[in-house]
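Here the complex is missing a single protein chain, while all its other protein chains stay put.
Should a chain be cited, it is by its letter among A, B and C, assigned in written order, with residues numbered from 1 in that chain.
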Amino acid sequence: MAETVTASTRRCPSVAPVVIVMAPGATDEDIAGVVSRVEGVGGEAFVSKGVTRTIIGLVGDIDSFHHLNLRTLPGVADVHRISDPYKLVSRQHHPERSTVWVGPPGHRVPIGPETFTFIAGPCAVETAAQTLESAHMARAAGATLLRGGAFKPRTSPYAFQGLGLQGLEILVETREETGLPIVTEVVDARDVPLVARHADMLQIGTRNMANFGLLQAVGEAGKPVLLKRGMTATVEEWLMAAEYIAQRGNLDVVLCERGIRTFEPATRNTLDLSAVPIVQATSHLPIIVDPSHAAGRKDLVVPLARAGIAVGADGVIVDVHPDPESALCDGPQALVGSDLRELAASVRKIPPLLGRVDAGDRVRAT
Amino acid sequence: MAETVTASTRRCPSVAPVVIVMAPGATDEDIAGVVSRVEGVGGEAFVSKGVTRTIIGLVGDIDSFHHLNLRTLPGVADVHRISDPYKLVSRQHHPERSTVWVGPPGHRVPIGPETFTFIAGPCAVETAAQTLESAHMARAAGATLLRGGAFKPRTSPYAFQGLGLQGLEILVETREETGLPIVTEVVDARDVPLVARHADMLQIGTRNMANFGLLQAVGEAGKPVLLKRGMTATVEEWLMAAEYIAQRGNLDVVLCERGIRTFEPATRNTLDLSAVPIVQATSHLPIIVDPSHAAGRKDLVVPLARAGIAVGADGVIVDVHPDPESALCDGPQALVGSDLRELAASVRKIPPLLGRVDAGDRVRAT
Amino acid sequence: MAETVTASTRRCPSVAPVVIVMAPGATDEDIAGVVSRVEGVGGEAFVSKGVTRTIIGLVGDIDSFHHLNLRTLPGVADVHRISDPYKLVSRQHHPERSTVWVGPPGHRVPIGPETFTFIAGPCAVETAAQTLESAHMARAAGATLLRGGAFKPRTSPYAFQGLGLQGLEILVETREETGLPIVTEVVDARDVPLVARHADMLQIGTRNMANFGLLQAVGEAGKPVLLKRGMTATVEEWLMAAEYIAQRGNLDVVLCERGIRTFEPATRNTLDLSAVPIVQATSHLPIIVDPSHAAGRKDLVVPLARAGIAVGADGVIVDVHPDPESALCDGPQALVGSDLRELAASVRKIPPLLGRVDAGDRVRAT
Partner (left out) sequence: MAETVTASTRRCPSVAPVVIVMAPGATDEDIAGVVSRVEGVGGEAFVSKGVTRTIIGLVGDIDSFHHLNLRTLPGVADVHRISDPYKLVSRQHHPERSTVWVGPPGHRVPIGPETFTFIAGPCAVETAAQTLESAHMARAAGATLLRGGAFKPRTSPYAFQGLGLQGLEILVETREETGLPIVTEVVDARDVPLVARHADMLQIGTRNMANFGLLQAVGEAGKPVLLKRGMTATVEEWLMAAEYIAQRGNLDVVLCERGIRTFEPATRNTLDLSAVPIVQATSHLPIIVDPSHAAGRKDLVVPLARAGIAVGADGVIVDVHPDPESALCDGPQALVGSDLRELAASVRKIPPLLGRVDAGDRVRAT
C-alpha cells in the first residue's frame, strides 16, 4: 500500500549524517563490502542505486565511523559528512551564547553577548615604564583589559623574543597600578603554569592554534583562554582547536579573529569579519576582533576596529604604544594617542546601536 | 674628499624606482649587459657591488624599462619595481577624492567622500511586478539607486541567464515609476551601446573585471561605471582595470568590493573590508561594498553591510527580493522587508558618526 | 516486524543526491514547508529527526530543485549537493577518455590518452621573422603544434596588446612554411569568426575562462578549443566552463592547467599538477600543462614541464622565443635553444615510461 509505504519511508532513518558516494564502476561486491563494514560497528547502511551511481547513507554513532576508513574501501569515490565535528563548543547542545569572565576575584570583566569589551596594550612588554604608559593610554581610552606580550613568537630568529618572566612581573606590577586584568600569550606548554600564575587570561597566538599539546596545557590551567585564529585555519578547524581546550575541562574560551592568509599583498593578512556572525551562529563562545595584527598598518587599524564593532563582535583588541617608533615589535601597527581617541569614540557610540553596554559597566566581584 | 663625496652622493639620483638584483654568480659582463641595455633607452644605471651580490638601480622613464625584459638578461635574479603602475586613477596626481554622479539630468545622485549611498534591488530582473516591488522595498528603506540584472553571467550553462532587453525595459519602467536611477550589469562588449541607452550606470561584474575589451567598451560609453573587484584580483590589478576604463576617457568609475576567494568554505567569498581604506589611500575613485555576493547567505548580509558602513565605504549595494524563495538567482542572499528595516537603521545612524550625509540629501539637477 | 522494516528501509530511496540540514531550532512547520516545496516540483522528501537536528533527503530531478531556493526557506541551515553539476564533459556518461584532433584535413595531430603532444611557440606574434624562427625552434625540439598570440589580454592598458589580424596572417604563413597547425587565443566574442578562419585551435585564456559569451561563441565556431583554467577557478568551475562550450555542440575541448593564485609570492601562480589526475578521473576531456605562465620564470619551466609529463598530462605547452630579451610579452619565461633541447630530451624519454607515444607518430589525414 503506497500510502503506508510513504508514511514509513518518511520516517526512514536513512537520511544519514554520513553519505558514501560509490564510483561509477563500483560492483555489487564493493557495495556489500561497505555495508558489512558499517554493520560491523553497529551502524546501519542504506543503499540507493541511481542510474549512474550508487549512494549509501549511514546511520548510527558517527564517531564509530571515523575509524572505518571508508574512503579506502574498493569502489568508494567520496564520503560526505553532514554534521559538526565539535561538540562542547557548539551551540547545538548549548544554544545560549556564553559570557567569559576575566580578572581576579573582586574585579571580573565580562566578554560576551551583552557587552562590548575593549582590550588594548603594547604588542610586547619592553620596559616597566613603556608598559605602564601603554596601560594608562589604554585605560584612558576606555579599555577594561590590558594586553601585553612577555613571550613573543617571531618569524625570524634574529628578532626580539620577549622578556619572559621579567615581562610577566612587569605586567603584574602594571595591573596593581592600573587595575586592568592582564591578557598575555603563552607559546610553550612548559611555560603554562608560570604564565597562569601571573596572568588573568592566557592567549594562544595564531601560529600555535594547532599546537595541540599547548591547547591541552591551557585547557588544564584554570584560567580563561583567548584563542586566536590560525592565519590559515578554517572556522571549523578553529572551533576544533577550541574543542581541544574545552575537552580538558576549560570552557572559558574567547575566540579572536585576526586575519587569514590570502593572495592580497596590500595587507599582512585579510581580516575575515564574516567569521564573527558565522562563529556566533554555530558556537556559544564569545568572539572578538584584532585589527592590528591583520592589517599590520596603523592607518587601517581604526577603520577595521570600527568595522569589527559594527559587525557585532563581543570586543576588540588593539596594539598601543607610547612611542611606536621605538617599539621592539610591530611598531607600524601600534596606535598612538590621537588614533586611540578616535577609536574610543566609536567604542562609545556604535555598540549601543547594537544593544550592547560597555564591559566596564558590568564588572563584578565574583 | 669624503665630505664632498657624501654631499654629492646625497643628491645622487640612484635611489631608483626600479632596482635589479643580480644573482650571486653574476659576472662583470652580465652587469655591463644590464647597464648597456638600460642606457640604450635613455635610462641611467647605478651599480652597487655588495659582498655577496650586486644591485643595480635604474633611473629614467619607467615605462621605457618595461620593454627591456630585464628579467631575461643573463645574471639577473630579480627586478623590483617601486612605484604604482596606474596613473589616471591614482591619488598621486589627483590627491582629492572624487565624487561620481549617477542618474539622468535633473536627478543626479552622488557617490563620494562626503555622502553615503545606499543601493538596493533584485539580483535579477524577473518580472515587472517583482522589479517594481523590489524597487519600492529599496526606496522605503532609503535606497537612492536601484540595482537589477538583465544580463546575468552564471557559472552553470543550465542556470537562468537573465531577460536581456526585456529586462532593461522593465528597469526603465521601474525608474519612471519610482524615480530611482538604474545600475545594471553588462557582460558582453557587443551589448554596451544597448545597455548604455537604458541604464544610468553600467556594472562590470567580478568575472569580467579582466575582460579588457569590455572595459574599453564601457570606457567609451559615456555613462558612469560600477567596477566590481575580480574575486581573485589584488587591489593593484583592480585599479589597473579601472585604469583601462579611465584611459578611454571615462573617469566616472566607482569601485565595488564584493569578496575575494580564500580557503574558507563557510562563505562564498571573504569580504575584504581592508580594501576600502587601502583604495581610499591610493586612488581618488569612490568605493562601495557589496556584502550580499560576498556572503551568499542572508544572515551575514546585515552584519557585513554595517561593517562596510563603519569601515568608511562610500556606499553599500545589497540584493532585495519581495519573495526570495521564488527568486531565479541568488535567492539565499536576498534581504526581505525585516532585514531591510534593520539595515536602514544602520544606514541612518552610522554614516553621520563618520561625518557623512545621506546621498539622497545631495541629489542635484546637473 | 523489524526484519521487514529493515529490508524495506534498505531499498528506501532516501539516500538522496541532495540533503537539507535544518537549523537546531527549526519547527515542524519549517520542515513541512520544505517537504511541500519539494513535492511541488515532483520530488520526494525524506525526513530524519535526530536528537539535535533534522535532516531531509531529496530524491527526484536534481535540476528541478535548483529553482526551489531551498536555502532561503525558514529553518534551513544548509543544503548539501552530492553529484557532479556537469554532464557532457563528465566521465559518468562517457567513461572512455577522448582524443581531440587538431589541424587541417590531411594533417591532424592528436591530443589524448595514448599520446604525448608537445606544443611550443612565442607568447606573442611580433614579426614574421620572429614567429618563423620560433616555429623552427619548436619543430626542431619535437613540437607538433605551434602556439602564438595575435590577440593578447594584458593587465596593463599600457602594455603591448598584440598584432591582431596581421598576427593571424603571420601565423598562417608560418603554418604553410613549417606544417605546424596553429593554436591561438581569442579574447572577444566578436573576433571568434575571424580567428576561427585562420587558426586550427582556439585558445581561451585564463582571464576569460568565465567569459560565458565567449565560451558560447567558440562552442559554435567549429574548431577545437584549448580552455585554460581560470587562475582562481576550482576544477569543478573549470569543467563547468567546458560544459558551456560542449553545450553549444563542440566536444573538442582540451583543458590546460596553467597555475592558480595562492599566497606564495615566489611564483606568478602555483602550478596545480594534482588537477591533472583529478580531471582525468572525472572528465573524458584531454588535459595538458602550461608551465611557462604558471612560473613566470624561465628557470622553473623545464623542471615543471618534466613534472607535468611525469604526472601524466596529455601534453605540455611552452613559450619559446629566439631572443627573449627583445620579446614584447612574457620574455622572462620564454625558453631558448638550450632549454628547449633539455626539455626535448624529457619529452622523448618520460612519456614512453607511461605508455604514451609521441603525437607526431599518430598524425592522421582525417
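The rule is short, and it goes like this: contacts are C-beta pairs under 8 Å (C-beta built on N, C-alpha and C of every residue); 3 or more make two chains touch, one makes a residue touch a chain.
Computed from a prediction, not measured in an experiment: that's the story for all the values here.
Screening C:Ile119, C:Ile260, C:Leu340 or C:Ala359 for touch with the missing chain picks out C:Ile260. Considering the whole complex, the residue from B:Val21, B:Leu132 or B:Ala345 that touches the absent chain is B:Val21. Here one chain is not drawn; of C:Val192, C:Leu227 or C:Leu273, the residue touching it is C:Leu273.
One chain is missing from the display, and on chain B it is touched by residues 5, 8-17, 19, 21, 24-25, 44, 46-48, 50, 52-53, 55-57, 59, 78, 80, 82, 91-93, 95, 261-263, 265.
As for the chain not pictured, it touches chain A at residues 37, 63, 66-69, 71-73, 85, 153-160, 187-190, 207-208, 210-213, 216, 230-232, 237, 240, 243-244, 247, 261, 297-298, 324-328, 331-332, 334. Although one chain is not displayed, its contacts with chain C can still be listed: residues 232, 234-236, 260, 262-267, 270-278, 281, 294-295, 299-300, 303-304, 306-312, 345-346, 349-350, 353.
The rule we apply is simple: only the chains that are shown with their structure count from here on.
Chain centres computed from CA atoms place A at the largest separation from chain C. One inter-chain figure worth recording: chain A and chain C are separated by 38 Å, centre to centre, where each centre is the mean of the chain's CA atoms.
Taking each chain's centre as the average of its CA atoms, chain B and chain C sit 28 Å apart.
Centre-to-centre separation of chain A and chain B, using mean CA positions: 31 Å.
Residues of chain A in contact with at least two other chains: 262-263, 265.
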